[in-house]
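Only one protein chain is missing from this complex, and each of the others stays in its spot.
The chains carry the letters A and B, assigned in the order they are written, with residues numbered from 1 in each.
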Amino acid sequence: MTVKGKPLPQVDLPPLRQVGRPLRRVDALGKAVGATVYAGDFTMPNMLHAKVFRSSEPSACIKHLDVSKARALPGVACVLTADELPDGKLITDMPGQTGQERRKGSDAPVLAARRVRFVGEPIALVAAETLAIAEQALELIEIEYEPLPGVFDPLEAMKPGAPVIHEPDNIVSSWKIRKGNTEAGLAAADLIVENTFHVPFLDHAYIEPEAGVAWVDDQDVINIRVCTQVVEHFRSIAQAVGVPHNKVHVRGTMIGGGFGGKEDITVEIFLALLTKETRRPVRLAYTREESILAHSKRHPFIITHRTGVKKNGRITGAEIKMISDSGAYPYLSPYVLLYATVTSCGPYRIDNLKVDSVSVATNNPFTSAFRGFGGAQAAVAYEQQMDEMAKALAMDPLEFRKINYLKTGDSNAIGQQIKSAVWLEEEAMQALAALGEKKRVSDDAIKIGQGFATTMQSYGRIMWFHDTSRSWVGIEQDGTVVVRCGAPDLGAGQANSLCQIAAEVLGVSLTDVTFYNSDSAVTPLAGTTTATRQLYMSGNATLKAAKMVREVLLDRAAEHFKEEPNSLDLADNKVFIKSDPQQWLSLGDLSKMCAADGLKLQHLALFAAPFADKLNPENLQGDIFPDFTFSAHAVEVAVDTQTGEITVLKSVGCHDVGRAINPIAVEGQIQGGSAQGIGYALMEEVQVRDGVTRTPSLSEYLIPTAKDLPTTKAIILESGTGVGPFGAKGIGEPALTPAAPAVANAVADAIGVRIHDLPLTPERVLRALGKVVG
Amino acid sequence: MLPEFELLMPRTLPEALEMMDESSRVIPLAGGTSLLVDLRGRISRPQTLINIGGLDELRGIRVEEGYVVVGSAVTIADLKRNVLIAKHGQVLQQATTVFANPLVRNRATIGGNLAYGSPAADAAPPLLVLDAEVELMSKDAKRTVPLKEFITGVRKTVRHPRELVTAIRWPIPPEGSVGVFHKLGLRKANAISVLSIAVMLHRKNTEDYAQVRIALGAVAPAPIRVVAAEELLGRGPLTPEVIARAAQLASESTQAIGDIRGSAAYRKRVITALVQRLLTNLAEGTKEKKHNESKGYHS
Partner (left out) sequence: MKAKAITLNVNGRRHQVTLFPNVTLLEALRDLSYTDVKNGCEKGDCGACAVELNGKVINSCLVLAWQADGAQILTNAGLGTMESPHPLQEAFADAGAVQCGYCSSGMIMAAKALLDENPNYPSEAEIREAISGNLCRCTGYTQIINAVQMAAEKMTQQRAQE
């Protein structure tokens, strides 16, 4: 389809000096020359090597566990089982928050005592002089399982009589929306369209497997060097290990990819227990296979849409059912389900909406956070449903959506008013325009298709969590700047954004800023690097702190120049009179003057997101998220109808990010997120049968290589209406959300038939075309 | 971590064969791209490995008495850029371009790929249509085995424990012969074959019907030549009907299994479609003596 781009609303964003420029990120060169040290790169003198003994059964009682031979192996320093652990519980939800109660039934044991519920469940820990001895020790552990009936399908798990994973039943969480009168809405429809979609388990497949080193220091503090998205886990770690909170120090590293997979506790408690027991440094590094086995997966979902629509294209009512597989332990399943529920119908005005969602326990690998956090799964369903409805109405897919798009000031599915810009139409049109005309091919077997998706994805955490972040900005006496902020950096430039903001406010170059981050004891706690929240939360905190420093500087400079502070400015490492820039002081000299007067040059600021009350799970109506990012992605594919192979020819992502702090970084997020979305659509699946993972390594679990992707064109729009610093929104998760449904829609356009399950493998294509049966 | 093993490091081929003669439990190691993965995964636990990848006698690509002779330790990357292979083993060179990835290609060897005996060995179908032979040497003996008899089942070859694969050779194809290799994977690089196909038209000097050779990978316990289809195709001109029937025969000749990468039914269906497509492309090119335009999106 050819669409001309519509002129955008005129937005006048104030000109900035550092923010908005495609500067080299502060962490980029260190990584490029191989100097950056990751969690697995640390070694310490006298260090032990750890391994984890894991269940090979998906559902069983441990009849007999004997670690004596392992303990007796020369070179083994200790072996720990559940018997040796104090309390033994691992808190599995709501990391990074204060004052929240743990939910009942949400705990997983650190080490399984009598029962195992999934393949890979940790049972024992070994620490030894060498990795080889530790591996040998694992082989000497004797275990006898008594298999218990297991359940591996959420639909089966909901039936009466199904094996129960955690008493009293397998329902981990449920949410409902009852908005308007859906029965009436559907009755008023001219047409009802119903579809059910399935999406599978996914692995984060970050290139860095989980790793860390821990040691006990001279204050009896357990130090843990680890790649984690959440340094606030120190509290849960302390509780699990049986020490006071102030005796655990999490030193987070530059993370080699997280995507939500390093959001829950991974190696930390194991390391803490072993180092506490042996009083020696201990290193634990997962192999890739162990990583795939041991950490969370993206929730599989079964999503059914039943939507009523008038001939003129207006949606009259929608009934949506969502079932997610929570796996063997809840972890963040209730919240993933919540996000999916809130965005279940997409960025559309639906006055009559009935949503029932449920998350179900099984003996499958446990599921938790993964970029998009339920919003990505919901989008796979709602954007395909929109295309199916357009097809049923014989309407152009974009024209159909335009009739139903939310606009600024409208309320979403749960009645929360959208206050920021909603540029869905413009984004879709720009993305489609960039695709251009469909490619022409001479070979009849090759079909070309184009498709797009427009989505909404929240940024900032659930407001009833009362989210806060802190940042500490200071200027040194030579005019250089230090930012200390607990925000872990996943690799998406979280730290860099804070530095660019501080540089902007204090009138220095990005290269004049040093940062310290991700340390639970030494940097102000900034909350989790999750939920696309760091730019919003820590960016605002940093902005606030930097402004406080700026105020001190300008006030003192005003005294010096005998001017009003607002007639001065900071830029190029100087303070100067705006109307007479020849009158200036270097920032170094100004800082020295402030220091001599005992003025405060380091400021700690707290930023709090709006606090809201918890909503009623029986009918979610109210405000949950601070704001949403609205996005579009368009794709052109070629499908070989004889083999089923799909090639992505073109890919365009168009996102209103509010304000791009660093455009190259934002582009990188759009390109990387869409690569993950394309992988989601075409090739990624953790295949699990009877609880056993059949895709144990990166040979079987396939993520896109450089030959599987075209260049993704990233179109960045800036409405300036976000609640982040300088009007920024968030891009981390939104970058991924529209890509998978865009591919699915393009494939459906190419072959003329809808495949309802991801991934769209060549075999599924041929089956959809009726060319393979049986 | 790899399990424990002894590693012998011979400096010459005779030294290597001597070492292998001393024990029947010595496993040859060249590029290691399959073997070391198995060892790490504890799929095999050999006590002793013998490092042969660096032996000069096992390298080299040459033409000898009408044969192309390739040392078993020649890497896939070497094959990919070699002019003799471009000229006399073009269908094999096509396979090298989709073999694993560039890093693996710099280590994986042609001998190792065959000796590992995977039914999905990407070098096997092209070598089968080239009528390749495997040269084996032990301390006191040397023999040559046709490739189609060399791999007998999943990870099974006729190599005796004391033998080394020393070279692979095939007769230089007649002038005007043309071949094509196609690999189907679940992504476009670095993928284990779901199935692979090599087809070759051997032209003779006259206008006689070209001899067709078809080999398939990853659809049977070993890579196979589809003799039934070849015989059918050799009886007359390559009409669309004959090609369709031959493709059907190819599909029926497989013993495809279902696994995580696809069902047996899918593999059979695609074999039919692809054999038909490849034969059609080749036949049209041969008939019209025109350079075959590549269609579709496979690079």
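The definition used in the following text is that contacts are C-beta pairs under 8 Å (C-beta built on N, C-alpha and C of every residue); 3 or more make two chains touch, one makes a residue touch a chain.
In this text, all values refer to a predicted model and were calculated from it rather than measured experimentally.
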Sole contact to the chain not displayed, among A:155, A:191, A:207 or A:608: A:207
Identified contact with the non-displayed chain, of A:17, A:89 or A:707: A:707
Residue among B:104, B:158, B:172 or B:257 that touches the chain left out of view: B:104
Selected residue (touches chain absent from view) among A:15, A:34, A:74 or A:160: A:34
Option from A:44, A:188, A:664 or A:769 whose C-beta touches the chain left out: A:664
Chain B residues that touch the omitted chain in the full complex: 1-7, 9, 29, 31-33, 36-37, 39-41, 49, 51, 53-54, 77, 100-104, 106-107, 188-190, 299
Residues of chain A in contact with the chain not shown: 22, 24-25, 27-38, 40-41, 204-209, 254-257, 259, 285, 287-288, 490-493, 664-665, 667-668, 671-676, 697-699, 703-707, 709, 711-712
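FYI, only the chains that are shown with their structure count from here on.
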Chain B-facing residues of chain A, complex: 131-132, 135, 441-443, 445-446, 638, 640, 642-645, 647, 682-683, 687, 694-695, 699-700, 702, 704-708, 761-763, 766-767, 771-774
Residues of chain B touching chain A in the complex: 1, 101, 184, 186-192, 194, 260, 262-263, 265-266, 269-270, 273-274, 277, 295-297
